[in-house]
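Complex shown without one protein chain; remaining protein chains in place.
Up next is subunit A:
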């Protein structure tokens, strides 16, 4: 089995003849100090560190279920907006006089722009040869200053919020899928419904022994309802309704009117 260099491809594959640059890393003995092979020795230890981290992380998620507030209501004018915590410092910055109103651009783009721009270009701003912190006091000082301001701004912003009452006031309301059924008991068909159907289909057509007479499962035309009332369907025996044709019409009209009132909502 031939591996590595000397391997030949055929066809239109590129073949590099002659000496190739070795990708094989230097021998362990050429490194100073006590080096260790990444695979598998070091990775196994990293794996352990990762496992410990994962356990801590899972404990956090189990101890604090992720929050969910009520469904967004754009008309809720009393709601005080708040970004996620890692944006709080930018949010707080905009409350300062020199960073809002006429100076909003300074607070919004100027200060953060300079700070993050400097972060992005740090290797070119701090381009001396020394790597130790005391060899580059300006860069380290600026970073400490920036870090302290971010921490301070985040702290002042977060300290002003009463998190518990906020969470309490914005608890999610479970979505209600209950349909509000309005039964018009004055409807001429209601009386017919009461005598012929109510025993099985319930006082509000919600269905008890028999299925509900509304909802996605109930999809019948007026003719079908009339036919089912007289002849039955499935487990429903025939002749549940025994009245005049006029009463039948009223009954069908009543059932359909309840369905329409639901659909309108």
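Just so we're on the same page, a residue touches a chain if its C-beta (ideal position, glycine included) is under 8 Å from a C-beta of that chain, and two chains touch if they have at least 3 such contacts; residues count from 1.
Everything that follows uses one rule, which is that contacts and distances are computed from a predicted model.
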| message | Since a chain is absent, check the UniProt entry for it and pick the matching name: "Glycerol transport system ATP-binding protein", "Menaquinol:cytochrome c reductase cytochrome b subunit", "V-type ATP synthase beta chain" or "Glutaconate CoA-transferase subunit B". | response | "Menaquinol:cytochrome c reductase cytochrome b subunit"
| field | Candidate in contact with the missing chain, chosen from A:84, A:186 or A:219 | value | A:84
| task | Over the whole complex, note the residues of subunit A touching the chain we left out. | result | 1-4, 7, 23-26, 28, 31-39, 42-43, 45-46, 49-50, 53-54, 57-58, 60-62, 64-74, 76, 79-87, 91, 94, 104-105, 108-109, 116, 119-124, 126-127, 129-133, 135-136, 139-140, 143, 147, 170, 172, 174-175
